[in-house]
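My questions will all concern the structure given below.
One chain of protein is taken out of this complex; the other chains stay put.
Our next item is subunit A:
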């Protein structure tokens, strides 16, 4: 992949992300923005949780994951999915209940099972299941990756699973998207102690990163993730991140200052400012791609489901 971005002068020394990565970031961003727009226009029902601001996490992890790995996702899973399977049409059809839906429109936004990607809408439920799949991957070189939010560390199943993961030495990569808030409740009002301390209690290695730079993150994690595969051990990777959008839709009760603070960390505005031309071109390209996908999927007939 040729990097088409001009070198830029920035207070940060990191080079711009590869075009391929930026495309994926923008695909996810426009996918999520489109969902919010469709909701506003009354074309979507139910609910949805967008990953605005957090897109870089699954994008950074993408090349660290292999084809045989299981990936478990949660309610905020569109980015996790798109970084695993570049199929915005299939996912949108699932969310809209149209022909070509990944799960016939039964699961919707929060319940997708496609190849070895699985999401569920009940917090904390996935971790024990992830341990079970990881048991079958022991010594195969593959791993199970499971995304959870900081709030989900309230659920007891998380600890029961971590205990077994360590006891039985399974290749489990726990990715914590620590955005400092769960729905409306700040983490400080939910969590005593820290994620690091909790991982340490089980003797599970823990790595925290505040970086939002794709390549920097990959460099930090490459060896650690390789170790999960080769030594068959669990690992907790904690991303200090920011949710720049609402929890679902129109339900952000943070103060304007708090929202602005989160938005300060948005890779989108940063990249747009750093290399406006190349960014603008890709941004337009991906926005149009998603717009076309939305028009295409909206015009499809409803999904068909054979009820068991």
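Structure notes:
Keep this in mind: a contact is a pair of C-beta atoms (placed from the backbone, for glycine too) under 8 Å apart; a residue touches a chain by one contact, two chains touch by 3 or more; residues count from 1.
Basically, contacts and distances are computed from a predicted model.
For the omitted chain of this complex, the UniProt record lists the protein as "Pyruvate dehydrogenase", which is one of "V-type ATP synthase subunit A", "NADH-quinone oxidoreductase subunit E", "Pyruvate dehydrogenase" or "Urea ABC transporter permease subunit UrtC". Residue-wise, the contact with the chain that is not shown comes from A:108, picked out of A:77, A:108 or A:171. Considering the whole complex, the residue from A:152, A:212 or A:241 that touches the absent chain is A:152.
On the side of subunit A, touch with the chain left out of the figure occurs at residues 45-47, 95-97, 101, 104-111, 120-124, 151-156, 182-185, 189-191, 251, 253, 302-303, 305, 307-308.
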